[in-house]
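For this depiction, one protein chain was excluded, whereas all remaining protein chains were kept in their positions.
Which chain is which? They are A, B, C, D, E, F and G, in the order written, and residues in each are numbered from 1.
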Amino acid sequence: MGSKSDLPVMQDAADVLKELGIEYEITVVSAHRTPDRMYSYAKSAADRGLKVIIAGAGGAAHLPGMVASLTHLPVIGVPVKSSNSIDGWDSILSILQMPNGIPVATVALNAAKNAGILAAQIISIADETIVQNLINYKETLKKKVEESADEMKAEQEVKRFTL
Amino acid sequence: MGSKSDLPVMQDAADVLKELGIEYEITVVSAHRTPDRMYSYAKSAADRGLKVIIAGAGGAAHLPGMVASLTHLPVIGVPVKSSNSIDGWDSILSILQMPNGIPVATVALNAAKNAGILAAQIISIADETIVQNLINYKETLKKKVEESADEMKAEQEVKRFTL
Amino acid sequence: MGSKSDLPVMQDAADVLKELGIEYEITVVSAHRTPDRMYSYAKSAADRGLKVIIAGAGGAAHLPGMVASLTHLPVIGVPVKSSNSIDGWDSILSILQMPNGIPVATVALNAAKNAGILAAQIISIADETIVQNLINYKETLKKKVEESADEMKAEQEVKRFTL
Amino acid sequence: MGSKSDLPVMQDAADVLKELGIEYEITVVSAHRTPDRMYSYAKSAADRGLKVIIAGAGGAAHLPGMVASLTHLPVIGVPVKSSNSIDGWDSILSILQMPNGIPVATVALNAAKNAGILAAQIISIADETIVQNLINYKETLKKKVEESADEMKAEQEVKRFTL
Amino acid sequence: MGSKSDLPVMQDAADVLKELGIEYEITVVSAHRTPDRMYSYAKSAADRGLKVIIAGAGGAAHLPGMVASLTHLPVIGVPVKSSNSIDGWDSILSILQMPNGIPVATVALNAAKNAGILAAQIISIADETIVQNLINYKETLKKKVEESADEMKAEQEVKRFTL
Amino acid sequence: MGSKSDLPVMQDAADVLKELGIEYEITVVSAHRTPDRMYSYAKSAADRGLKVIIAGAGGAAHLPGMVASLTHLPVIGVPVKSSNSIDGWDSILSILQMPNGIPVATVALNAAKNAGILAAQIISIADETIVQNLINYKETLKKKVEESADEMKAEQEVKRFTL
Amino acid sequence: MGSKSDLPVMQDAADVLKELGIEYEITVVSAHRTPDRMYSYAKSAADRGLKVIIAGAGGAAHLPGMVASLTHLPVIGVPVKSSNSIDGWDSILSILQMPNGIPVATVALNAAKNAGILAAQIISIADETIVQNLINYKETLKKKVEESADEMKAEQEVKRFTL
Partner (left out) sequence: MGSKSDLPVMQDAADVLKELGIEYEITVVSAHRTPDRMYSYAKSAADRGLKVIIAGAGGAAHLPGMVASLTHLPVIGVPVKSSNSIDGWDSILSILQMPNGIPVATVALNAAKNAGILAAQIISIADETIVQNLINYKETLKKKVEESADEMKAEQEVKRFTL
């Protein structure tokens, strides 16, 4: 992440990666304040065994795109609605609108959880255990909705309007 | 893709996949006009051996998100600036702003080429040949810029202004 | 609705339907987390005797459009300004900008009450009782404004400035 | 429609209504230049036997909302991207963002065809013939997509890349 | 104003009109909930001796434009950022983007005070007293800024940084 | 106007003023390139007998607001969609969003004609002839719409669809 | 700055200028309420020995551009998100979108600190001491990020997930 102030958002990525059985590391690398650190981090990432990089940043968010320019690994970008952001549009467009040749896999504003799930989906193409974890995860999502529907149905017995 | 009219944009994905050595198939599946076809396509994708799905659509672009809801494979979304689009904003936001649990890896407006490269990056995490192809591809991009710089320098010999 | 968290907004639809004498049911169906439930819900809706479907969702709101793709019933979409929304633009555009062939009758952001009134207007084309209820409802709206005007006039007696 | 210059857009509504077996009338009523005409048109609409009103207008598009304020019939609004429009945003927001009590069923920018289909869906709730016409229409849409897919498959035999 | 809930904003217009010596009346007229009241209010305004009409409304704000369509008096529109508004854009565009022939003199979002001053400027073209009041008002604005500058200079004596 | 390139837009104001019987002058005054000229123009305007100032400009359009700061006359601002504009948003917001104390009566994008009509409405509050001209003008607008409606009705005799 | 209410934002510029060893003055000059003061301030600035002017304002922010039109000194504009602003867009576009010939060096919304740093960078081109101060400042920024990274690493020892 570009700043420690992004941690409350980015923690969601770490949590869901853990839940899905993916090993991860988490650190602060600023494109603008530590460009050399960003260079060495991104350039060495593949050799250090990383498979996917999740980069989150706010405002004029150059971290995801610059990391993508420095590695051949897939890079997932998380637009962060930071305090100096214009409703998040700056962060979204700075991450999403990359030129031809250097993609960033952009997820929704503040959606670090989805970045984690997407990283797991990517890793799962070579790991059957993760496939199963993802299938289970989807099942859990479905069950929660069905429980909501059941609760609402129960409440509705009372509330339902009959002519 | 959601409509055959998206082909001029989406062809770029096919072309770069071929260039990077990735086998692919290309077809039309409309979320709104052929929902059953979309269901069976997305649900059977993993079993048919697909590793990544690239879905491009314009306007209220539901295809990428709905496909992502029906498979555990990574799904890449390409916002297409179709004729009925509001400067592409509708397509971008419909694809990008997915709720927690169901990510879509969104690329820039009309950036089907980047969708193809991202797909190659994903597949490369389990295929060293593709890693090498990606590294070569990045090298080509770099060389083209350096050639531009050389051309401009040559032209500048004449144009350069000296006090 | 796409999530139980939409209930505070969507309850307004239920309340005004009751007020206008329309029988209704209310439940949670998520396009992305329960796609199969959405399919069977939407496909069976006409046979179960529903006349109109009101679908509310936030963010990349695919529920209204996908339901519309799966039924010939009129579908009313309510954009919900959820917590992960970009000022509601994502939800509005995802619901409104449907492609030719599959309309969604979109109402204002968070305007579940208007969705309920619109549903009543639709049902009223075959039910004279509802016509009368709608005429009475409009009369009530008018009276409230006239009362506001009278109150303001009374307050103004004191406040009005005369040269 | 608010101006004869909207006819190229609004004609699509007429055409699809005809295709779906719905009788219609089509005229010009300007909220701003002929407010009295609008009043009498909207107030007499129900008594003249109209079931649904489709109102299309560009810029600060007040026609759909004002008509809705003057009748209990369902009103469908078509935002038109007219020459003096700001990318259509003015027209969309003027039609969509109606206050509580007076809904307008808004469709996509320039989507007069969808306005016609929505009108047919509304009328179909009391007319089984129209239900069947809508089901056939959906079937036609589906077939066109399937034909596109078949064409693309045929072309792909040649183009498909195999490693 | 379109709703009594607009009073906290619109009161500023009344206050500045009083300060500038302009007689005024203030009431609630809803374009959508009391269209007949709006008609008779706007059509009779000139005959009742009004010189300028200030109309404030939020959301799909049709009141200023519809009043302008029903009178030859100058109409000033105040976009109000109401609770159901999309950051005020809906209200601004619904008031500003009037078609050729029917202008509305639009002021800034929530700027009822400026609407009052503009009304005074309009009335001043036939009333020398108001001209003088406006000149005095401008003088007051200037003095307040100069006082701020003096205060800041005094504080700066302490704060000013000298190398 | 701020630049001679604005003339194709601003000519509409001159034309409608002539049509409505208002004497006018037309010139180029740039806030940014000729600030002194703007100062003397605006400061002397009232003494030279001008009653209303129409100021049109594109991009960061400071002319209308700065003129308003330098005179007590009512100032009408015309946002111009110039070639260097961002879809006109820059011009609209630079003119509309004036701070408290210094209003600019803003009209729609490129709506110089409406600026002329508004100027006539303002002048009409002290000139009965102009009132009559405005009433006639409104009548003309109405007749053109009615003629369109008649034409469309005639065409419709052929086109109208009957079941 | 255009108003004393901008001080909480603009103070950051003063603070960082002090930190970087640049002498400065700070005052209130309103383009709209004190146009004469603005004229004399801007026109005399170079003669008074100022090297750079930082101008911050909100809403229709004309101060930076007007100052730039009245001096040949470089002018830095700070868009301020004031209470009457539309998410800051009005201020940003009013400052940024200056016509050819009269640039304003615009920084991010509310980014008075960056305005100060930019002023120091400008002054540094003729002052080696400031160059050194800027290099030290950049070093401090870098160290803070590295400390954050170290802290996070320490916390991670506990939190890090290992399969």
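Observations
By our rule, a residue touches a chain if its C-beta (ideal position, glycine included) is under 8 Å from a C-beta of that chain, and two chains touch if they have at least 3 such contacts.
Here the structure is a predicted model, which means the values were calculated and not measured.
Here one chain is not drawn; of A:18, A:32 or A:153, the residue touching it is A:32.
Panel shows subunit F; residues 3-4, 7, 14, 17-18, 21, 23-30, 33-34, 37, 59-60, 84, 86-87 of it touch the chain omitted from the view.
Counting the whole complex, the residues of subunit A in touch with the unshown chain are 2-3, 31-33, 35, 39, 58-60, 62, 65-66, 68-70, 84-86, 89-90, 93-102.
In the full complex, subunit G contacts the hidden chain through residues 46, 51-52, 72-74, 76, 92, 96-109, 111, 113-115, 117-118, 121-126, 131, 134-135, 137-138, 141.
Quick note on the criterion: only the chains that are shown with their structure count from here on.
Separation between the centroids of subunit A and subunit B, computed from CA atoms only, is 18 Å. We define each chain's centre as the mean of its Cα atoms; on that basis subunit B and subunit E are separated by 50 Å.
Along subunit C, residues 3, 33, 59-60, 84, 86-87, 89, 92, 96-102, 108-109, 111, 138, 141 each make contact with two or more other chains.
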